[in-house]
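Missing here: one protein chain of the complex. Every other protein chain is in place.
Chain IDs A, B and C follow the sequence of writing; residue 1 opens each chain.
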Amino acid sequence: MNRTDTVGSGRSFRVPGRLVPAVLGGFLLVYFAFPFLSFLSRTGTANVAARLSTPEAQAAIRNSLLTAPVSTAVATVFGVPLAYLLARASFVGKRLVEGIVVLPLVLPPVVGGAMLLTAVGRFTPVGRVAAAAGVPLTGSLLGVVLAQTFVAAPFVVITARAGFGSVDERLEQASRSLGYGPLATFWNVSLPLARGAILAGITLTFARAIGEFGATMMVAYNPRTIPTRIWIDFISGGIDTVVPLALALLAITLAVITAVQRFGRIPTVVDG
Amino acid sequence: MNRTDTVGSGRSFRVPGRLVPAVLGGFLLVYFAFPFLSFLSRTGTANVAARLSTPEAQAAIRNSLLTAPVSTAVATVFGVPLAYLLARASFVGKRLVEGIVVLPLVLPPVVGGAMLLTAVGRFTPVGRVAAAAGVPLTGSLLGVVLAQTFVAAPFVVITARAGFGSVDERLEQASRSLGYGPLATFWNVSLPLARGAILAGITLTFARAIGEFGATMMVAYNPRTIPTRIWIDFISGGIDTVVPLALALLAITLAVITAVQRFGRIPTVVDG
Amino acid sequence: MTNETGESRVRLAIDALSHRYGDELAVDDVSFGIEAGELVALVGPSGCGKTTVVQSIAGHVRPTAGRIALHGEDVTGVPPEDRGVSIVFQRSTLYPHMTVGENVAYGLDARGVAPARREALVSKHLELVALDDQREARPTELSGGQRRRAELARALAPSPDVLLLDEPLSALDRTLRIRLREEIARIQRETGVTTLFVTHDQEDAMALADRLVVMNEGRIVGRGRPRDLYESPPTPFVASFLGRANTFSATVLKSNPLTVRRGDETVEIRGVKADVSDDSTVTCHVHPEDLSVRPAESRATNPSIRGTVAHVADVGRRYDVTVRIGSGEDLVAEQVSSPPAVDDDVAVAFPGDRLHLFDRDEGRRVPLSAV
Partner (left out) sequence: MTNETGESRVRLAIDALSHRYGDELAVDDVSFGIEAGELVALVGPSGCGKTTVVQSIAGHVRPTAGRIALHGEDVTGVPPEDRGVSIVFQRSTLYPHMTVGENVAYGLDARGVAPARREALVSKHLELVALDDQREARPTELSGGQRRRAELARALAPSPDVLLLDEPLSALDRTLRIRLREEIARIQRETGVTTLFVTHDQEDAMALADRLVVMNEGRIVGRGRPRDLYESPPTPFVASFLGRANTFSATVLKSNPLTVRRGDETVEIRGVKADVSDDSTVTCHVHPEDLSVRPAESRATNPSIRGTVAHVADVGRRYDVTVRIGSGEDLVAEQVSSPPAVDDDVAVAFPGDRLHLFDRDEGRRVPLSAV
């Protein structure tokens, strides 16, 4: 509808009643913002350019920029169709499928890494065959991709599912009745209308993938990505040595999120 | 409404058109499920009980069971009011606040850890004062709590926000008009009606907190929690030595999720 | 009028359709047909199963049992895109990422219509609904009424065999609804498209349709021309649903001339005989506009019932006079002028041939005839 449906815009009116939540929530906001600002103020003291041009840093950046987009692409290609099915179809075992999708999300990353090792590690049947074929699944860039995909893919599935769910099914029915089959309807109607949510999901997946640490440490301690490099540098050199790489990782993450915001919705879309 | 509004239940009818997404999505499901099953089948070969009764394992379990509930409680107490404000109030700078809330979610955990070190580390003003007072903020259980809260709190905020958002504001207005102030209305109406989403958010936060690895490694490498212990055991003893602790962590996570499912909604509620 | 007269003229035939959701039987053995060019209204209260019937015809629901035929050909298992059935829903389904013109062209693209012809068809249908100057607009820029008309254009552009209108007016204000109703009537006359109009609003249905199919609780409870159904309702449900609930119960004393007893009052309906056995209990229905209220003492030729005025509502163009004729039994009389005062003792009179009698137990209409 319109104006008559917008109820209760007298926000300022109720501020007294909102003092308590504002004070409580404010603590959390400060706790989120303070480290961020401390970190940014610290960057002035570190020699960022010099640190980032070392061969180790360069390799880590290259590895991260290679693996995270691949993981994100894999998660998107397989995750968006799954999200559509979960939003539209009802089938036996749907609850189980939903459980499996959430599993990597609630799983501690190191446990996820341990699981991957038991599945595709060097001494498992799968891992042995792959290593023999010259494509080792652990301790390789492929291993990094496997770890990142496992941990990050649920984000695009869950977010895209919410996006498809908020598209009125009647819009798809109208398309069918106008002469389009299910796939054409998906491309013409469902996908463009859920675009914002899907982009948000892809962004979250990318952010999670490029920042992945726990599972990567288990599955592919080598070759180093930015997060694992940060850890190595930290134990050898302390906090000041890692600020430049952390800054680079932060910059990449924020750049992607900002770029996606330009075209789609903000990634707060996890909340449907 | 009712029956007349349920449109399109002829699901089985369209299965052919759903073959493509089913096949694509199936790959991802297998990729999620296969490591999980491999891991469970591996547990038979490891001496779980013996491994879990070592003093190191006991200490790690104790530390995790101490810190994760505290982090979750802190995130809930401060996060739920913040979520309510974000769902109901409109104010200048709301976009900024939303950005701050999402920040720890998209931030790589090691970068989050580095940020916390620049904020409350041993050589920062805050950290120095705290350490002098006998409550060191890093390398302590308090440090673990700080790391877990920073990384995990966004989940309860975002999920609870979606829950409050789906409560019709008119239900709150009716309560006000029936004589209840804003706080009483929050307790009587908003909180019970958003209960499912809030519980789901708390669960996700707990899962994320107890599995936290990256930020903890930076802020509090000692004392060990289960995830950091798993890492230590892994580099010293390989995959077989970590299966018992990983299993324990998995069990704790799944137990909490199952318990919450009993009372509330499943945590797929991240999708609003 | 019925589909028995000429099998070839029947465009759409629904045959013994039933549908179950879980344990609940939403549609129970529904059969009806629509001839080419006809506008039939499927009408009934919310939840009576009419939307399930429409969804089955469109192919979005596969019915548990029964058959849907288009042009005499069974299409029950045919997917929606191959049926040639267009549908307009209650809520707008215009695609927000396309212009109005692109929306109207959407169904034509699916059929591979050549660009020049497509443009011509889009223009023609936008003109039909008077939206030619909104071709480049986005659906969000349109008003509620314009959106409805754009949907009609989109549904009609591919020349569907059957047009389904599923509560297209229900979300609109009364003023807009009446205007759009007239628009739909005009468009249907001009295009001659075979139309099934589904609504819970009896007024919309009667104003638009050549024929009504009335549903209640999953079954068809009446069918026919609006006037025939209104003047000779087959069941008390149809009488109340198409008019307004206005009933009293009575016992038949004599069937010729029909004489009934209510409490201590005997009412003789002169010139009318009923095909009913004596002493049976009947439900009597009279439409409010057939009732007139007079002072209690006046005695006229028309049969009447005594009562007390409980309430008078001034509705502007008329007065609705509620007369209490017994404990819990009220009759509403629509009176154009000079209403009585509350608590007046009055007689509610009605022409004998405007009374509808229903068997109390089975709800069937009791045939009445002039003596």
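To be clear about the criterion, a contact is a pair of C-beta atoms (placed from the backbone, for glycine too) under 8 Å apart; a residue touches a chain by one contact, two chains touch by 3 or more.
Note that this is a predicted model, so its numbers are computed, not measured.
Participant: With the full complex in mind, choose from C:17, C:54 or C:229 the residue touching the hidden chain.
Facilitator: Touching the chain that is not displayed is residue C:229.
Participant: For the chain left off this view, which of B:30, B:174, B:235 or B:259 is in contact with it?
Facilitator: Result: among the candidates, B:174 touches the missing chain.
Participant: Among C:20, C:244, C:306 or C:360, single out the residue that touches the unshown chain.
Facilitator: Checking each option in C:20, C:244, C:306 or C:360, the one touching the absent chain turns out to be C:244.
Participant: So which bits of chain C touch the chain we can't see?
Facilitator: On the side of chain C, residues 45-46, 144, 173-176, 178-179, 182, 185-186, 189, 200-203, 206-208, 225-227, 229-231, 240-245, 287, 289, 311, 313-317, 320, 322 touch the unshown chain.
Participant: Which positions on chain B touch the chain that was left off?
Facilitator: Against the left-out chain, chain B lists 168, 170-171, 173-181, 184, 188-189, 192-193.
Quick note on the criterion: only the chains that are shown with their structure count from here on.
Participant: What's the distance between the Cα centroids of chain A and chain B, rounded to whole Å?
Facilitator: Computed value for the inter-centroid distance: 15 Å.
Participant: Using CA atom averages as chain centres, what separation in Å is found between chain A and chain C?
Facilitator: 53
Participant: Out of chain B, which residues touch more than one other chain, so two or more?
Facilitator: Touching at least two other chains: 7-9, 14, 17.
Participant: Among the residues of chain C, which are close enough to touch at least two other chains?
Facilitator: Within chain C, residues 59-60, 79 contact more than one other chain.
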